[in-house]
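On to subunit A.
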Amino acid sequence: MKKEIIISGFGGQGVMSIGKNLVEAGMAEGLNVTWAPSYGPEMRGGTANCSVVLSSRRIGSPVFTHPTELIAMNAPSIGKFGPLAVSGGLVLVNSSVVKEPFGRADVRTLYVPCESIAYELGNPKAANMVMLGAYVSATGALQPETIKSMIVHMFTGAKAKLVPLNLEAFRRGMRCGTERPVPTDAACTA
Partner candidate 1 sequence: MAVIYEKSKGLTDAELHYCPGCHHGIIHKLVAESLVELGLLDEAVGVCPVGCSVFAYNYFSCDMLEAAHGRAPAVATGVKRTHPNQAVFTYQGDGDLASIGAAEIVHAAMRGEKFTTIFVNNAIYGMTGGQMAPTTLIGQKATTCQSGRTVEQAGMPIRVAEMLATLDGCVYAERVCVTDIANLNKAKRAVKKAFTKQMNREGFTFVEVLSTCPTNWGMTPVKAVQWLKENMIPYYPLGVVKDVEITEKAEVR
Partner candidate 2 sequence: MAKELWKGNEAIAEAAIRAGCDCFFGYPITPQSEVPEYMSVHLPAAGGVFVQSESEIAAVNMVYGAAGSGMRAMTSSSSPGISLKQEGITYLAASELPCVIVNCMRGGPGLGTIQPGQGDYFQATRGGGNGDYRTLVLAPFDIQETVDFVQEAFDIADQYRNPVMVVCDGLIGQMMEPIEWRPIPKRDLPPKDWAASGRRGRARHNVINSLYLDPESCEELNQRLTVKYAEMEEKETRWSAVNCEDAELIITAYGTPARIALSAIEELRAGGLKAGLFRPITLWPFPEAPLHELAGSGQVKVILDVEMSSTGQMLDDVRLAVEGQKPIRYLGHAGGVMPTVEEMADAAWTAWKEVQQHGGHL
């Protein structure tokens, strides 16, 4: 198994954390992992991205041109990385922010209304957890239980009260991880 994932979006959308959550979960499952961020001025407001590799074998390059999976949290990310996704790969589009359908027929595209669901749950900051849920159910690359236990350990002390919210955001995201070929801002209820 080898996943080369690009996660891209506005600073503040939790792009780097989605990547970190993926590598932490991958590590917990005994996979080889790397996380490489874009760094520089874009971290302070523009579009930021990180590259994640999850592999059952030793990882060579931590950076790559053609992602097997793209998580696009905003429209510029689709523009920049959409054309680079491998044919037959997966593109997860945050449909709360990206309103245009992604036009490539040779990739599987899923639309996940991250912010809408998070807002519905009462905290827009949980948008990244929705996307993480969608990724996990769409790819089967990681066990949902690994992520859930990670969430429990991630929020401790005063932040422990955020655990139920994030678990729910993850669960709702999981539900979106099935084929949703039509861009929609409606919350996933399937």
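Just so it is clear, a residue touches a chain if its C-beta (ideal position, glycine included) is under 8 Å from a C-beta of that chain, and two chains touch if they have at least 3 such contacts; residues count from 1.
Candidate selection criterion: all candidates are chains of the complex that A comes from, given by their letters.
This one's a predicted model, so the numbers in the text were calculated from it and none came from an experiment.
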Options 1 or 2 - which one, within this complex, touches subunit A: 2
Contacting residues of subunit A [partner candidate 2, same complex]: 20, 23-24, 27, 32-37, 39-40, 58, 60-65
